[in-house]
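Every protein chain except one is present and positioned as in the full complex.
As written, the chains take the letters A, B and C, and residue 1 is the first residue of each chain.
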Amino acid sequence: MTELKIAADVIAAENEKRSKALTSDYAALGENLSRRGVDIGAITQKVSEFFVAVPSWGVGTGGTRFARFPGEGEPRGIFDKLDDCAVIHQLTRATPTVSLHIPWDKTDPKDLVAKAQELGLGFDAMNSNTFSDAPDQKHSYKYGSLSHTDAATRAQAVEHNIECIEIGNAIGSKALTVWIGDGSNFPGQSNFTRQFERYLSSMADIYKALPDDWRMFSEHKMYEPAFYSTVVQDWGTNYLIAQTLGEKAFCLVDLGHHAPNTNIEMIVARLIQFKKLGGFHFNDSKYGDDDLDAGSIEPYRLFLVFNELVDAEARGVKGFHPAHMIDQSHNVTDPIESLISSANEIRRAYAQALLVDRAALAGFQDGNDAMMATDTLKRAYRSDVEPILAEARRRAGGAIDPIATYRASGYRKRVAAERPACVGGSGGIV
Amino acid sequence: MTELKIAADVIAAENEKRSKALTSDYAALGENLSRRGVDIGAITQKVSEFFVAVPSWGVGTGGTRFARFPGEGEPRGIFDKLDDCAVIHQLTRATPTVSLHIPWDKTDPKDLVAKAQELGLGFDAMNSNTFSDAPDQKHSYKYGSLSHTDAATRAQAVEHNIECIEIGNAIGSKALTVWIGDGSNFPGQSNFTRQFERYLSSMADIYKALPDDWRMFSEHKMYEPAFYSTVVQDWGTNYLIAQTLGEKAFCLVDLGHHAPNTNIEMIVARLIQFKKLGGFHFNDSKYGDDDLDAGSIEPYRLFLVFNELVDAEARGVKGFHPAHMIDQSHNVTDPIESLISSANEIRRAYAQALLVDRAALAGFQDGNDAMMATDTLKRAYRSDVEPILAEARRRAGGAIDPIATYRASGYRKRVAAERPACVGGSGGIV
Amino acid sequence: MTELKIAADVIAAENEKRSKALTSDYAALGENLSRRGVDIGAITQKVSEFFVAVPSWGVGTGGTRFARFPGEGEPRGIFDKLDDCAVIHQLTRATPTVSLHIPWDKTDPKDLVAKAQELGLGFDAMNSNTFSDAPDQKHSYKYGSLSHTDAATRAQAVEHNIECIEIGNAIGSKALTVWIGDGSNFPGQSNFTRQFERYLSSMADIYKALPDDWRMFSEHKMYEPAFYSTVVQDWGTNYLIAQTLGEKAFCLVDLGHHAPNTNIEMIVARLIQFKKLGGFHFNDSKYGDDDLDAGSIEPYRLFLVFNELVDAEARGVKGFHPAHMIDQSHNVTDPIESLISSANEIRRAYAQALLVDRAALAGFQDGNDAMMATDTLKRAYRSDVEPILAEARRRAGGAIDPIATYRASGYRKRVAAERPACVGGSGGIV
Partner (left out) sequence: MTELKIAADVIAAENEKRSKALTSDYAALGENLSRRGVDIGAITQKVSEFFVAVPSWGVGTGGTRFARFPGEGEPRGIFDKLDDCAVIHQLTRATPTVSLHIPWDKTDPKDLVAKAQELGLGFDAMNSNTFSDAPDQKHSYKYGSLSHTDAATRAQAVEHNIECIEIGNAIGSKALTVWIGDGSNFPGQSNFTRQFERYLSSMADIYKALPDDWRMFSEHKMYEPAFYSTVVQDWGTNYLIAQTLGEKAFCLVDLGHHAPNTNIEMIVARLIQFKKLGGFHFNDSKYGDDDLDAGSIEPYRLFLVFNELVDAEARGVKGFHPAHMIDQSHNVTDPIESLISSANEIRRAYAQALLVDRAALAGFQDGNDAMMATDTLKRAYRSDVEPILAEARRRAGGAIDPIATYRASGYRKRVAAERPACVGGSGGIV
């Protein structure tokens, strides 16, 4: 039986306060949607089956290169992190899996599996780390990892990724995400071509170790931590990687990793069309890789991304099953609250995208009726689907208002008492 | 015998004024370079063999959507344009070919060939136009051309491109450049996937008509004239096109067609590595597709692009022969002067890139000596190679100072007298 | 009595179809809002009193530098334009005033007033034009207007602006908007300081001619049509202008005129705080000055701008009365539909901003509860206020669904029959 981090009666009491209003709002929305030919029950069902993985590193307070300001009750290790993840899932019913980051979450796989089972959780994609040096590491990644000029350093980075696969295999993961910081800070520092050849060769070595039922995700990013050039700088390079490696290799899209003004939903469409969309690192950004909460800055963009996903689903694209993960840095909020909110926003975008009248849209597109085509999207987007999201949570045993319920539960105070205060620091994402 | 648009004695007299100083500067630079192990004569020879095509539309005054302010002596048609192009080549000895734009330059191919021979010119890549409607056109391109939802409109656009190939074939061109404005202004206006499928299908139809010894260049651009999405929005999509079409299909890189902050030289390296770099539309930009004179805004970026080209040449990349073309809009200068200046700047970047000590650079790269690696580029870049460029012109019969010589020749006044004044205009917006 | 461009019975019939559903949705929203302590009637009233001016140039089809593709029934002159504007206001009840552009709309002021009265319209800010040359113009603006190096050219531009004031004065306008294209395309082309001194001096001359009860708006823009530097490039320079000129001088904010990633709502807040916000040119943009329909790309940004306006209103900022105007280019839609839609979107953002619980927000801000603070905005934003907007229109005699009603009316077909087809064009570039 699942260990509950939030007492069931707290959820029940909080839901009780909001139950009548939800029933009323849900009915009103249902009526409105039925006039548009949409069955609210079917949408609610689909929403309740939509899940997103939370990152183990996301439950700790994030930081910038200038500072990290820890919060109360910071998790001390992977088991504390899993506890926090369980809270998120218990309240949202939207986040049943956790994405681990090695070496930080490295421990005996049997213990990981036992703890996860206790909490009713599973494991999503594994994440390797070669963007910083571990204390006991032989070769430094200062000048690169998988694309380093030195063969021994590359081999070490390959080994580390293979170890991630092995750990993942032992705990039920089915994917490896590879993001590296390799690049250069000065024109001329690296030969673009030879650097990319070395990267591809290292990735091929990792790919060979991939179990048959696994997928490998490479992640592009325009810049940071390298500030002149980055090896996997955009989706074009990312596509070349996935194509070169083979059919288990896919591209991962992080919403904050693109050039200013980029039309990200179009990149998503292209990757779907060419069978190389692996999945997402959801978050939001205004400037660079800001790692802000999903939907907090440009919610319409998030909707437009989901519009592509639902469109692909509707078209029955073969082999289409993107991985949904959150990757954010929570610098000024309680990370548990930010992850609850983000999971909700992602489901919100999905629910709104489900409301798009796709037959009508196709007609307007064919007839070049730009006004009605865009209005078809806007009608779906401006629908307040909160009652659907809340109803899906209620039906699954979650909280109608997860953040209020979380606050009412006193969880953070409780763990703050158990977990010693962290020392702040002068920076660092992890 | 070639008809001279600028009298030979004007050039001689202007060169005479600058000859002694050039000889002195060339000798001093030669001495400096020889200390660095570089033979100035070899560099001068290579520079003199480097050419860039000028666009027929570039000799007219450009404009913006707000206005076009014509200059004096605007060319009235393709024959006037060829005269102007001949002036540029006569003075720079760097621009022996002209790139035509159909329908504007459409006329009897025999007359084109005759006129070009008279002027000592040849023809470079052909450019089709489906971003505006020609007066007699059956189907409008308002909602797209090669990717239009209507099959008849697409067929018309395909036909137009095939016609461009036919004209080109008759005049000795060996390439077709396809740039389209297709895209959308509103989310939902177009289905990204179906639109791109239609585009690929149309392009395949054109590709079929391509002679065996021709190349086809597709050109990506982030935005404008479409302001929400563009079909060929970046090099990732452009690569997919070239790969889908076949081995005669290549990607064209216009320096002003990228997202803010994009590392363009890296895109060039990737396209070279994957055998799909077709060539360039040179120009410069600070904001968007500003179409400013090559090297006028970020000369170091132009150098870094040439650094990739020279590196590829040095590595002996098979089948590497990118097309070099200028594509600019001259709104406030005499277009002939801007093209002279741009051709010089392009040669300057090439000459500087030739000075890079590639063996030393490779050593610094292998040793992760970022400081000396970048300094190796900077040493080459900061060399004032003007004496090399001027000497190459002098030896080939061009002008030591082409713009001063052009002004001294009185060419603009002469054609202003022959060609009636143009009426300005208020641009596309009003 | 007002001349109706759309027959009253068409509106009545169309409203009849949607009346019952609206009543139901309005009641449901009212109940939901009352639970949140909000009186829907008060909001509806405020919305019905919110107006935005339409630009006379906005009812014609716009274009880019590449092409303009005219639509059917393009207005032939200012009287046709006013007819079209009347349609927009009749259906939306949100756009009672029109902003004129001189010289295009220049005609006998008495005729303008008479026609406007007939249609139930008034006039908003006057717009001068010195970014293109009028046919009969003595001095060209090719190298600038108010900041031109030549005194006679500057004087001509000043005179033109004063004429705009005079026309405006005769027709009841109370503001002059000055946007100029002056800048430079090359480093060194202009001396930034002397150019700005000339600009300030010209503006001071115009300012002197401003009636006491008028306001003068200067408008900043990052780039285009100048592509290296622009005289009034950002709000910092704009503020310096308004401060230098005097208390009748204010800054105009066009949402598409900023650098990538700029936080525009913050600029709005700063200008309010320092008493220099003059008003807005509403539109939307993804890349540059795309002039897309308001709210079509980043609706949350539009809401955040209105959040600042409503906040200032709530704080009772003295002398706060920004001018609301639309400035868009409708390239692929029926301009009347785009303006109807934009007026609705602007009212939508206003309505949503009115729903923000400002007392709660202030509390969360003071307590650094970032999560609940941002959620307070999001709750307001995700409310589907369409029933409020529709109800406000219905009560004022407008259309519940203005675009559907416009289509049902057959207005476009009717004017297409009366107005001869426009000739397209190839834009400014070719």
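Basically, a residue touches a chain if its C-beta (ideal position, glycine included) is under 8 Å from a C-beta of that chain, and two chains touch if they have at least 3 such contacts.
Since this is a predicted model, take the numbers as computed values, not measurements.
Among A:Tyr26, A:Phe51, A:Phe123 or A:Tyr141, only A:Tyr141 touches the chain that is left out of the view. Although one chain is not drawn, the whole complex shows that of C:Thr130, C:Asn331 or C:Thr376 it is C:Thr376 that touches it.
The residue touching the chain not shown here, chosen from C:Gly37, C:Pro135 or C:Gly188, is C:Gly188.
The residue touching the chain not shown here, chosen from B:Tyr141, B:Tyr287, B:Phe306 or B:Tyr411, is B:Tyr287.
Within the complete assembly, C:Asn261 is the residue of C:Thr2, C:Thr23, C:Gln117 or C:Asn261 that touches the hidden chain.
Contacts to the hidden chain, counted on subunit C, fall at residues 142-143, 149, 184-194, 196-197, 222-223, 228-229, 233-237, 239-240, 258-263, 265-267, 269-270, 272-274, 300, 304, 307-308, 311, 315, 361-362, 364-368, 370-371, 373-374, 376-377. Mapped onto subunit B, the footprint of the missing chain covers residues 21, 24-25, 28, 31-32, 35, 260-261, 263, 286-287, 296-301, 332-334, 337-338, 341, 348, 368, 370-372, 374-375, 378, 381-384, 386, 403. Subunit A residues in contact with the hidden partner, per the touch definition given at the top, are 63-69, 131-133, 140-143, 181, 184-187, 189, 222-225, 227-228, 260, 285-288, 290-293, 296-297, 331-333, 424-430.
In this section, only the chains that are shown with their structure count from here on.
With centres computed as the average of Cα coordinates, no chain lies farther from subunit A than B. Averaged Cα coordinates give subunit A a centre that lies 43 Å from the centre of subunit B.
Centre-to-centre spacing of subunit B and subunit C amounts to 39 Å, using the average Cα coordinate of each chain. Shared interface positions of subunit C, defined as residues touching 2 or more other chains, are 260, 286-287, 296-297, 332-333.
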